[in-house]
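Questions regarding the structure given below will be posed in turn.
In this view, the complex is presented without one of its protein chains, the others remaining in place.
So, chain A:
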Amino acid sequence: MKIKKILSVLLAAIMMLSVVLTGCGKADEETGKTGDEVKAAKKIIVFQSKVEIIDQLEALAEEYKAETGVEVEVWGTTGDDYLQQLKIKLGNNQGPTVFSLVPGAESEELKNYLTDLSDISFVDDIAKNMANEINSKVVGIPYTMEGFGVVYNKSLIDASKITDTASFIQMLKDQKAAGTNGFSLSQESYFLIGHILNTPFALQANPLDYINKLVAGEVKMQDTPEFKEFAELMVAVRENTNNPLEVNYDTQTGDFATGKSASIHQGNWSYGMFKDYDVNFEMGMMPLPISGNDKIAAAVPACWYVNSQATAEEIKAGKDFLNWLYTSETGKKYLMEEFGFIPVVSTMESPTLDPLSASVSEYAAAGKTIGWPNSYWPAGIVDVYLVPVAQEFFTTDMTADEFLEALTNAFVEAGKAK
């Protein structure tokens, strides 16, 4: 009898414990209180998606601690699963204080977790349309400006001759005849389809409206002239260049740096990849010339956000950190020299830029940029829906029309999933 009692007590204890343990996750803290009496926390956590700047960011954290006494812990990421990790951490109330997102569908999805940053001192100095605003409140501080287009070898290609789809296709054929690879994409989802498909969207009169109609099935890519030219260009790419599915980012940039490829579809971020090579030619960036496009796709790749679910003290500390980063001498030095960011705040002037960033900067200064409507595509569409279509396109004899039809269906499917 006794044993039974003990057993049942044990069992009850186990159940109690498990209830307590599962309950723990739900313990809510009082959050969101703001006021002058709030003191900044002594420690904040930063989690962000740009893998290239993690080491520099850690060095910056050291300096920040030396200057202000506030500890900044930087969480690492491999880049690929950043958003998933972030969502899991935010969902468990173990989120970082300061984090990054791509402004657009991502920040829209997580808007409940974003603090209003309108009271940060330099908000008014941010270049026009660069800050992420939701419900007309500034919630995201832009990192930098990035642009992508056709990165080309100036000794192999004369950019002034490539002004439309036909001349681009002619270039591909000429290069093939000369034994070089005219143009290269690579197998990674955005480098394969995500970026290049952005251009025909951006060329629409109202890109966001077009996306909504496309998802709703009201318009079709196969009926839109810009997309038709895009598909025509892609067919020419398939016929005249390496199969991008066999090329990864390393080989794509390596072949370009060694002169085996005359051009690649990349952005100014890829310049770092050329450091390991003795590049003996000048490079530049030109627009993807479908429908006579003469603009580079340039926008803010990511913004800083402050977690609205952190304690008031942490939120204050997070804002202080961003303030320091964009206004103090040390912070500005890091942004421009160590991170290599193109300034987005009018009080900053970047002295030296690599050739690709300089191209982007020039196009931006001349007003010749198109945006990144691809950040408003249904979330997750590139990896789950568009990559398979592109893979099929590059491994079969799919025609231009079939390709566009499959892409259109992908948008409808991805939109339906919501």
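The rule is simple: a contact is a pair of C-beta atoms (placed from the backbone, for glycine too) under 8 Å apart; a residue touches a chain by one contact, two chains touch by 3 or more; residues count from 1.
Everything that follows uses one rule, which is that contacts and distances are computed from a predicted model.
Taken from the listed names "Acyclic terpene utilisation N-terminal domain-containing protein", "Sarcosine oxidase subunit beta", "Monovalent cation/H+ antiporter subunit D" or "Sugar ABC transporter permease", the protein name that UniProt assigns to the chain not shown is "Sugar ABC transporter permease". Of A:54, A:156 or A:245, it is A:245 that touches the chain left out of the display.
Considering the whole complex, the residue from A:38, A:54, A:159 or A:384 that touches the absent chain is A:384. On the side of chain A, the interface with the absent chain consists of residues 2-3, 6-7, 10-11, 14-15, 17-18, 21-22, 81, 84, 87, 90-91, 93, 109-110, 112-113, 243, 245-246, 309, 379-380, 383-384, 387-389, 391-392, 395, 414, 417-418, using the contact rule stated above.
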